[in-house]
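Complex shown without one protein chain; remaining protein chains in place.
Now for subunit A:
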Amino acid sequence: MDKITLNYEEMVAAYWDSLNTVLRGFNAQGEFLDLWVPDEDGVSSILNLVEAVQETGYNQMELDLTTETAQEIDLARLQEELVALGTVNLEPTATGYRLQVNGLTEGAAFHNLHAAYVAALRQAYQGPSQAGELSAQEGLELVHCTIKGVGLSVLVEPQRKIIQQAKWQGAEGPLEVGMMNACCQVILGLSLLEAADHGVLRLEDYLRDERLRRPAAGIVIPEKVEPAFGLPLELLRGLLSDFRKRTGYDQTINFFVKAYSNAWQALDGAGRKQRLQESLDQFLKDRKLNPKLFEVLSLDEKGRVTLASEVEFGRDQKAQLLLQLERHLDKHLEENLHLYVQELEDKNSKRRKTQENE
């Protein structure tokens, strides 16, 4: 079944009507209505409805809402919750809004997944497949692990143990396939030890939609907040232990730092500073913030960036923006850039004198 179009207010009215007049089998309008019970909370009510439509086998749903109903509903929360079921689109109409949820059939596979990971996993599922076999090549070592019928093979450059290629075998269903596609992408360029130690942390970070609530009130431990991370975790650790067994590799302390991208390496100091300033400007523009908020003072070889700010803004706001900006640069420019503002000198004159005399 492909698509169904419904009117929310009519559905609610019909439900109450049936409830008052019919004792059994009152939802004669459609089979899926047997599964639907409206809720006082508008978000839960619509969520229930979309789930009912999905379970009945529809792939696409359109739901019209009047302006009055929409005003009573937390539309942001509704969209956030619906992400787990399909791709969501909300458009204004002459009388209110039309809510479209597409890809419900595939979305069923992501149903129990934490909403923060659904969009990226769906994309990874639909994107280029990383399924396949690998065989040893000259100068590269083949490492393999299989857990619960899913295999992961990588080709590793033997000196620094850097993963050059990765392919999976045997994953089934959109969730597992999406997870393994993403995993194969994320571990490229990492050392085997880094992949085992932090590969899943990186994968979680890569898949998480930062616009949605963090998946835990406290610290996010990937396989605890979302059990689907358990498989890549076991596989990545399995790769390392396979490699250790075969080669006697026994390094446990991990000093891995990902190399700068080729594009970044090709730039000189001024070029890097310019790229950094552009990325910073974009960050401020996207947030409609004062474009003069931060200025790049320096950027060293180790990726330490010192920013200055002449503009007065709230203490907490500055701290928050700096952290967000660093994550933005990490994801959109280069992985190893770290932001600082100017150092403050010790105001304790006695202590400072001691330091100056040394």
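Convention: a residue touches a chain if its C-beta (ideal position, glycine included) is under 8 Å from a C-beta of that chain, and two chains touch if they have at least 3 such contacts; residues count from 1.
The rule we apply is simple: contacts and distances are computed from a predicted model.
Considering only "NAD(P)H dehydrogenase subunit CD", "Radical SAM protein", "NitT/TauT family transport system ATP-binding protein" or "Branched-chain amino acid ABC transporter permease", the record for the omitted chain gives "Radical SAM protein", by its UniProt protein name. Within the whole complex, the absent chain has one touching residue among A:Arg98, A:His111, A:His198 or A:Lys273, and that is A:His198. Considering A:Lys3, A:Arg160, A:Arg246 or A:His338, the position touching the chain not shown turns out to be A:His338 (whole complex). Along subunit A, the points of touch with the absent chain fall at residues 196-198, 201-202, 205, 214-221, 224-225, 237, 252-257, 302, 315-316, 318-320, 322-323, 326-327, 330, 336, 338-348, 350-355, 358.
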